[in-house]
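Complex shown without one protein chain; remaining protein chains in place.
For reference, chains read A, B and C in written order, and residue numbers begin at 1 within each chain.
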Amino acid sequence: MDFSLTEEQRLLQESVQRFVQDSYSFEQRRAIMANPEGFSREVWSQFAEMGWLALPFDEADGGLGGGPVDTLVMLEALGEGLVVEPLVATVLLAGRALAQAGDDTQKAEWLAALMEGRLLAALAVYERRGRHAPDWVETRAARVGDSWRLDGSKSAVLHGACADLLLVSARTAGSPEEPKGISLFAIPADTPGVSRTPWQTIDGLQACELTLEAVKLPGEALVGEQDDGLWQVETVLDEAAAALCAEAVGAMSALTRITADYLRQRKQFGQPLAAFQVLQHRMADMSMETERARSLAILAALYARSEDTATRERAVSAAKFQAGRSGRFVGQQAVQLHGGIGISDELSVGHYFKRLTALDARLGSADWHLTRFAARPVAVAG
Amino acid sequence: MDFSLTEEQRLLQESVQRFVQDSYSFEQRRAIMANPEGFSREVWSQFAEMGWLALPFDEADGGLGGGPVDTLVMLEALGEGLVVEPLVATVLLAGRALAQAGDDTQKAEWLAALMEGRLLAALAVYERRGRHAPDWVETRAARVGDSWRLDGSKSAVLHGACADLLLVSARTAGSPEEPKGISLFAIPADTPGVSRTPWQTIDGLQACELTLEAVKLPGEALVGEQDDGLWQVETVLDEAAAALCAEAVGAMSALTRITADYLRQRKQFGQPLAAFQVLQHRMADMSMETERARSLAILAALYARSEDTATRERAVSAAKFQAGRSGRFVGQQAVQLHGGIGISDELSVGHYFKRLTALDARLGSADWHLTRFAARPVAVAG
Amino acid sequence: MDLQFSAEERAFQRDVREFLESELTPELKRAVSLTPTVFVEKDIADEWHARLNRRGWLAPLWPKQYGGAEWTPVQQFIYESEAARAGAPTTIPMGVRMVGPVIIRFGSEAQKACYLPRILSGEDTWCQGYSEPGSGSDLASLKTRAEPEGEDYLVNGTKLWTTHAHYANWIFCLVRTSSEGRPQAGISFLLIDMNSPGISVTPIRSLSGDHEVNQVFFDNVRVPQANRIGDEGQGWTCAKFLLEHERGGVFSHRLMAMVQELRRLMIDTPDGEATLLEDARLRERLAALEVRVLSLEITEMRVLSKLRAGDPPGAESSMLKVEWSELQQALTELAMDIAGPYAQFFEPGRPLYALAGHTLGDERLARIPPDYLNTRAASIFAGTNEIQRNIIARLTLGA
Partner (left out) sequence: MDLQFSAEERAFQRDVREFLESELTPELKRAVSLTPTVFVEKDIADEWHARLNRRGWLAPLWPKQYGGAEWTPVQQFIYESEAARAGAPTTIPMGVRMVGPVIIRFGSEAQKACYLPRILSGEDTWCQGYSEPGSGSDLASLKTRAEPEGEDYLVNGTKLWTTHAHYANWIFCLVRTSSEGRPQAGISFLLIDMNSPGISVTPIRSLSGDHEVNQVFFDNVRVPQANRIGDEGQGWTCAKFLLEHERGGVFSHRLMAMVQELRRLMIDTPDGEATLLEDARLRERLAALEVRVLSLEITEMRVLSKLRAGDPPGAESSMLKVEWSELQQALTELAMDIAGPYAQFFEPGRPLYALAGHTLGDERLARIPPDYLNTRAASIFAGTNEIQRNIIARLTLGA
């Protein structure tokens, strides 16, 4: 039973914190977001140089061999900086999917480039009717001789518009919601028949709706086993969801601290706001919500690669549910305690609030994860 | 649009308030509850003398012709006194069922006695498996020549143990949960085959589990139309549920007032508790919850006898849901704000809390009524 | 007790329905349904004001002699109820409901003659200069100074959260004309031409990317003393009058329209092989909010009844404020959960009703996130809900 960080983790934490402090202030972030792409390629290269893009990949694949706890450390620190670069989409979603399901050729082709920051990738697994459920797949992939033909559409693809490579789930057998019959495909974004409608997220990321119309792919585009891709997708989504919980905890910590500072500073009716008991208790509740989410983010990280599926899903769903609920409370109250300026776009408080709001909508909402958690009770003894 | 009371209603209100003040103090109530029956026959006679037992019955039946708003006025005032007499069971449940479904002979036989305080009656419509749903009826009534034979059991029969007469729903056709095929029977409590297991409620009322084993009844025991008793039961339950909302509002008002008095009086850390902002806001929330419940109790009373079933059910379910939720909040917070002594049996605060808790469990819980409300949306325009 | 309207009131209700039937165009309705800000945009407001004004209904509470409608509380209730059900725009209050009543109550005849007709005609657009940086809930601490110079004042300072200052040609301000005595006593109520030299307006974009409020700067702005309403130092009285004038209020019908909108959205939102309406948890969450809206409607009626009977509403106006703002927030929060993954969707274009195509096909989805974000303001403006609960507690605790 040990909650301390290893020496390496501490160094990682410090380096990310230093980066956020030095290179990702609120003003710097604003400038970064003004880029046409909505993020900075330069920052992205820095991520690559610092090895962050290689963190969660096996050493055999050229990665740093980090596990979910390392990811937790990195994401929690990045959560304080509200980064807008496509780290989760490229590294934790598409990258991990490739690393996990891809064969050596595929990894050689894409994974190295990805870790070096030369390739952006995205994972397209959700569909509109299925909402948060990765097993709802209507998109079809049909074998045509040596190649594949894909038709269908995917929704809310995080950083899908800037991605060079799209990893897409499609049905090679069965009907929507059937676990069997889902396969993963790697699609270069410039493949004919691929069209993307880009949109922005409320927290400054990019996403898109993806349509596939008679997209023709070579046989080698299949990533992993045919018909057996769902567990790969779910494993990757869970590990990434655990990371989002850490990101949310980082944002909540920062927001709670910022709000406390504001309450101490700002005076009303002749005393600092921090002197009002109702506001004090609100702060206490914000801290408690943050700690609730933090404890479960740790749990999720510890089990994010567990081989026992039910254990992994319970831990991740518990954490993502709580991160959603806590994030909502902390975000809303931070805005409320700031009063008018909490609503304006010009202070960081609102941006933390928006990030926390968006995190809940990503990789399964609190509602969705609660339902999944409730469906996996531990065996009742006696 | 008018929310004022008529002159008669004002007089009724005053007389009930005076009665509670003079004859139903916390100490007097304690003495009343020490009776072997758990309530006072003497008080019951006073109720009869004051006409309260005759209030909601038609003048043609010898009643005072009062409507649900009159009942609201009476019950809200009685709610402040936490009365333990079987008024709801005898008058609003069994009495109204008789008045509504009974024929002239049945009314003549029982209703007059009931209004005069000579007959206690109870309505036995719930069954264990059905929880709060009156349409779950497994108890069977079979026609045997000129008579009926009843077998089955009923649960949580309010004031069933002291009742002289039991009005029981039984299935004459169909299967549990089918709306058709439910009939009402009047059963003198001393009929062979009737057995009752009495229990107390947490708020000082009496109830029982009822078992019917080969209970033989004459043909005239049928009250109302055969197979068509459910709507009668539901109408009566709704009108009584509306009254419970008023009772809850009375209890909440009293409790909020008592708590405010306590906070003004009691000192801690050198100032009255009322000076602490967190406790102030808790009081504000208690008041708001009470007003929420009050507005809907009025709505429920205004529609409790509406001929449009959906309108009636929506209004009553909205009110009973809110009364349950608000009552829970107000009760819990009143105890919390009183601190230790809130938990003791020796102050009235705990007894209001228990009454509010029990009211939620009676005639459909907040959960049950919310489900019913949600199932009856008003038509969406456009 | 009853909820019935009188024969006259029913006749009025028919008039309102007819009016809405003929005047509320589909374009206006759509604009309302795609407005995530507190107030509709100026073009929509102007058009609706003009239609109301032609019918004599733009200023429901003004005396007839000034062009008002002199509605009873029940008439207001009926109008608000019908307008909400129909999806009509709300009127922008700064002219008609705020500065207008103050001028009527405290203004000189000359001031009345000058300003009131121009509010009704739409010639003037007003904004409100109350809040300042550093004085939000604690209004009495405001610092914007008006110092006499000849027949004028020289005004210096700044006002914050000034809704529609970028549209307005007039602003009514609370300014400090004296720093003696209680802070409240040195405040005056001043009307300022927004075209005066020395005024500048800086937009404040909200979280949601909307531009509705501003900061207004006054740098040696010369304002005739004749533009003062009432005496020097009477500003606090004017402000308090306005607050009391706004007591009561009818919000429940707009909220009920939101409830119905959410139900429609749930019906239209697929969830695997079913729709979201079949999700018992969401359905009952909506139902629980609908119950509170129903309750609020009755409470509003009860308050109107009290007002009609001449009784002061007491703690109830604060309760209404808390209730509608928190319900609005809970409803927009539920909308986010209905939107699901699209709760993170951000549409930068404004106004939403002016956009041609919609990325997600269903244009309603574009409104949900900004609505949720903007609604956070509901528990902050017009007296934070913390302040409202202080008031409720004071009145119920007698503390």
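Following the convention adopted for this analysis, a residue touches a chain if its C-beta (ideal position, glycine included) is under 8 Å from a C-beta of that chain, and two chains touch if they have at least 3 such contacts.
As the structure is a computational prediction, the values presented were derived from the model and not from experiment.
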Visible contact partners (per top-of-document touch definition) of the missing chain:
A, B, C
Who touches the missing chain here, A:A318, A:V335 or A:V349?
A:A318
Of the residues B:I258, B:A358 or B:A375, which one touches the chain left out of the display?
B:A358
Can you name the residues of chain C that touch the chain not displayed here?
280-281, 284
Residues of chain B in contact with the chain not shown
126, 128-133, 136, 155-156, 176-177, 197, 199-203, 205, 207, 209, 266-269, 276, 278-279, 328, 332, 335-336, 339-340, 342-346, 350, 353-354, 357-358, 360-362, 365, 367
Note that chain A touches the absent chain at residues 1-5, 69, 256, 260, 263-264, 272, 274-275, 277, 280-281, 283-285, 287-288, 291-293, 295-296, 298-299, 301-302, 318, 321-322, 370-371, 373-374, 377, 380-382
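Here is the rule we go by: only the chains that are shown with their structure count from here on.
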With centres defined as the mean of Cα atoms, the chain at greatest distance from chain B is chain A
Chain-centre distance (mean CA atoms) for chain A and chain C, in whole Å, is 39
Whole-Å separation of chain centres (CA-atom averages), chain A against chain B
53
Using the touch rule from the top of the page, what residues of chain C touch 2 or more other chains?
386, 389
Would you mind listing the residues of chain B that make contact with two or more other chains?
277, 281
